[in-house]
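For reference, the structure I am asking about is given below.
Removed: one protein chain of the complex. Kept in place: all other protein chains.
Presenting chain A:
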Amino acid sequence: MSGSAYYELYRRSSIGLALTDTLDDLISARRMEPQLAMKILANFDRSITEVLADKVKARLSFKGHLDTYRFCDEVWTFLIKDVNFKLDNQQQVHADKVKIVSCNSKRPGEA
């Protein structure tokens, strides 16, 4: 729906940081006003959420030892140790520690 608000989580991703740096450069060069930069970031929040939900089909599975978990303010946090990721192409990646933060993709009242 047009009225939905989107999380700002992905601003901290590589692509979000790169976008913010670019907007900073444009503002420094006086080629853009911060108000427009805010709108662009809001659009980015929406677009990346939708694209990740709709377009990305790559997937992986992982196994590890669940060390800690919590659910606070509608946010799940999992700390997993000794994690083995298995990618689509059977390639495997190992990580000693992984933190997963997951937020509800829909607002209260939405289906």
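Basically, contacts are C-beta pairs under 8 Å (C-beta built on N, C-alpha and C of every residue); 3 or more make two chains touch, one makes a residue touch a chain; residues count from 1.
Everything below uses one rule, namely that contacts and distances are computed from a predicted model.
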The hidden chain: which UniProt name fits, "ARM repeat-containing protein", "Ubiquitin-related modifier 1", "V-type proton ATPase subunit e 2" or "Proteasome-domain-containing protein"? "ARM repeat-containing protein"
Please pick, from A:17, A:66 or A:103, the residue that touches the omitted chain in the full complex. A:17
Where does chain A touch the missing chain, residue by residue? 1-5, 11, 17-18, 20-21, 23-25, 27-28, 33-35, 37-38, 41, 57, 59, 61, 86, 90, 107-111
